[in-house]
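Shown below is the structure under consideration.
Each chain you see keeps its place in the complex, though not every chain is here.
Which chain is which? They are A and B, in the order written, and residues in each are numbered from 1.
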C-alpha cells in the first residue's frame, strides 16, 4: 500500500507506516529510477534563509524524476517579503507573503518553504507561527524546508541513515549540544529528538545547563517514545550520556533559559568551549558508535577534524540521503 | 489565423487581433497543455532589477511548455553591466552590455530583459533609451520584462483578467495613483492606461497634483482610445473619478513635475498619506467593481488590508495570469 501525501510539514503528521513507506520508496527509486514520473511538474522553492543541501538536492531530485524547479530567494534578486499580519509596510519589505506566496504557488505544483526561527519569542517559535501563517496561504502541497521548530526532510534522511547503518532501533542515541560562535535555532534538535524517539531509541539529550530543550519539544518526543517503546531522558553529564552510545548526534543551538538573549547566550558559551566533539567523546561509547550531524558544521569549533574525517562519521551519508528521501517525498506528493 | 511574434516589447506593436489571438491561445493552453512544444528551446532572462512574479512565471512557463531557462542577475553572482555608450569603464561595472547581451543571446533562443527607469531624465525614460539600446544588441527575439516605460506582460495579463471577470470593455476604468514610501517608475501606469484605452474603456486617470502622467504617455493612450472607441481623461478629484467605476486599478509612481527630484516628491507625498485605497473608495463605484494592482503592493500604505483581502480584489488572478499569457507569448515567439 502506498501513502499519498498532501503536505510534508512534520514527521509527526505521518504514521510510522507512512514513514516506512517513504523509506522503502527511497530505496526503490535508487534501484529503479523513474526519470519521467514527474514530467511537467514544477516545484517552487522559497528560501527566506540560506541553504546548500536543500537548495541543491531539491533541484536535483526534481530533475532526476523528470520535473522542474524554480527558486525564489527574498533579498537576493527578489525583494524582501513581509510575514507579519496587519502591519503598515513602510520598511524594507516591498511585498507581503499574503500576495507573494499564493502567486508563487499558482505557478507550480508544490512549494517548498524555508523560514528559520526569529529567535525572540519562544512560544511563537515553538508554535511555528510564521511558517504556519505562510503555508496556510497556499493551496498547493507544501514542503517544510526547515521552519522555526522543524526540519522533517533532515529527520527522514537521518532515519534512513540509521537504517542504512543497521543501527538497532532500541540502541542508545545521544543528541548532544555542541558549541558554535552564536545561537542557532531549535529546528534540528527538535526534529532529531522526535525522530529518534519515534524510531524506538533510548534517547539521551546531552546539553549544558541553560540549553535544555523546551518542554513542548521534549513532550512531543516523549509521546513518540511511548508509541515506539523507546525512551527519552536529558542530562548535562557527558560521561553518563555517552556511555554505551550507539549514535552520537551533535547539534548546535541557542540558550533556552532565557530564550533569545544573545548576550546571555554568549556569556554561557564562554565556558563551554570544550563542548566540541573529539575522539575522546567515544571512549566509553559502543565500539561501533556512529557520529552524525546534519551539516553545515564548523570544524574545530563544534566538531574536531579527526571525528569528521574519521570512520565513525556518517555526515556525508546523511547529506546524500537528503536527496534520496526527498525524491520519495516528491513522488508521493506529486506523482 | 495565428500571429507569430518577432519580439514582445510593447502591446502597442500588436494589432488588437494579435492581442486577441494571444489571449485565445492562453485559454487554449490552459485547457490543452502542450508540454513538449518548446522542447530544446532555451529562454535567457536578464534581470537588471529585482523580480518575483516575472522571475518565477517565466521559468515556470518555459518548463510547462517543455523548454528551459537560465537567469542572469547582474550584481548577484554576475558582475554589474555598463549600459552607457562610449564611457571609460573604470567604475563598478566589469562588462558592457555590448559584449554581455549578444553573448547571452547567443546561448539561447529568446531573451527577456528587465531594466527599470533611471528616474533622472524624463525624455530618456519616455523614449526607453537604455532598454532599446540593449534590445538592439540581440539578434534573438526579445521579451520586455519591464522597461523604463513599459510592462507589456503585465498589460496582457491584466487584459486577460478583465476578460476573465467579464468586465465590459465600455465600462469605467479608473487608474489611480496611490502612496508609497518613495517614487516608483512610470512603466506600469503607462502600460495600464494604454491597455485599458485599447480595450475600449472609459479610462480616468486619478492622481494628485504633481503626479500627472507625461503627455506622450497620455497621447499614446488617447490614440488607442480613438482606435477602440474608448476615452481617456484625467483628474485629481477622487469623487468624480470613482463614481460608477467598474475597475479601480491602483498604482504607485513618482512625481512628474518635476520628474526625478526625490526631495520634491517626498515633500508632496507628505500630504498624500490618504491616497491609500480602502473600502470607502468604493462607496460610489459600481456595486460589482473590481480592485486591481500589478503587485508588489505595500499593505496599509498603498492599499488597506481590507481591500486586498476582500472579495473585490483581483490581484491574485492578475498575478496568475502573468504565467498564463506569457506561455502564449513564448509559444508565439518560439514554437
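Just so it is clear, a contact is a pair of C-beta atoms (placed from the backbone, for glycine too) under 8 Å apart; a residue touches a chain by one contact, two chains touch by 3 or more.
Quantities reported herein were computed from a predicted structural model and do not represent experimental measurements.
All together, the complex described by this structure holds 3 copies of its single chain type, of which 2 are visible.
FYI, only the chains that are shown with their structure count from here on.
Per-chain CA centroids place subunit A at a distance of 40 Å from subunit B.
Contact residues on subunit B toward subunit A in their complex (touch as defined above): 33, 35, 47, 50-53, 55-57, 59-60, 63-64, 71, 73, 76, 181, 295-301, 305, 308-309, 315-316, 319-320, 323.
On the side of subunit A, the complex with subunit B involves touching residues 39-40, 42, 44, 68, 70, 72, 76-79, 82, 86-90, 94-96, 98-100, 102-104, 106-108.
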